[in-house]
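Before anything else, here's the structure in question.
Here the complex is missing one protein chain, while the rest keep their positions.
Order as written gives the chain letters A and B; numbering starts at 1 within each chain.
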Amino acid sequence: MRGVLIDAAVAPATGTAFDPDLAWQRARSVALRPEPFGALVYHFGTRKLSFLKSKTLVRVVETLADHPSATATLAACDVPEAQRATYVRALADLARSQMIERRTEGPPA
Amino acid sequence: MPETTQDEIQTETPVVAEEALVEESLVEEVSIDGMCGVY
Partner (left out) sequence: MTAVLPSRPVRRPTGGRLIDQFEYGLDAPICLTWELTYACNLACVHCLSSSGRRDPRELTTVQAEAVIDELQRMQVFYVNIGGGEPTVRPDFWHLLDYAVGHDVGVKFSTNGIKLDEARARQLARTDYVDVQISLDGATAEVNDAVRGTGSFATATRALENLAEAGMKDVKVSVVVTRENVSQLDDFKALTDSVGAQLRITRFRPSGRGADVWDRLHPTQAQQRELYSWLLANGDDVLTGDSFFHLSAFGEALPGLNLCGAGRVVCLIDPVGDVYACPFAIHEDFLAGNVLGDGGFQRVWQGSELFADLRNPQTGGACTQCQHFDSCRGGCMAAKFFTGLPLDGPDPECVQGYGETALAARDLALVTPRSHLDHSHKGPVRGQPTLLGMPSIPPAKLCDESPLAGLDLR
């Protein structure tokens, strides 16, 4: 369900290192469109477009909000240990471009 | 030879077997204004 065109101020990038043990979510001003190769992600505030190259990464981004941390999300999406670092780097890239944001509500029960 | 795309993040990654991914990054950034054929 899209509904991204609701008011959501563009939060400034914090500039701190990405911490995968915190709670994250897809940013509210962002639309994500699945494609055969992965997905295209568009930030309505910054006008930036990101191309996600793996379906697994798409699943991770889409389910970040359901887990207490990014690390937990990677595990839940069955990302192999050997690829965890790659995925964390990808999430860090997305955090830097504000495609994902810190989730402030508590983790789900 | 591949051209470098704007903002392509180059990182070192071990070669992974699944999905035959051999590139360095799973994310590529482009600007919505950075494609030819729009006003």
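Simple rule for what comes next: a contact is a pair of C-beta atoms (placed from the backbone, for glycine too) under 8 Å apart; a residue touches a chain by one contact, two chains touch by 3 or more.
Keep in mind the model is a prediction, meaning the values are calculated, not measured.
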Among A:Leu22, A:Leu40, A:Ala72 or A:Val88, residue touching the chain not depicted: A:Leu40
Those residues of chain A which, in the complete complex, touch the missing chain: 2-5, 7, 31, 33-37, 40, 42, 44, 49, 51, 53-54
Interface with the undisplayed chain - residues on chain B: 1-6, 8, 19-23, 26, 28, 30-39
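Everything below uses one rule, namely that only the chains that are shown with their structure count from here on.
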Touch list for chain A against partner chain B, complex: 42, 47-54, 56-57, 80, 82-83, 85-87, 89-90, 93-94, 97
Complex contacts: residues of chain B adjacent to chain A: 9, 11, 13-14, 16, 18-19, 21, 23, 25-33
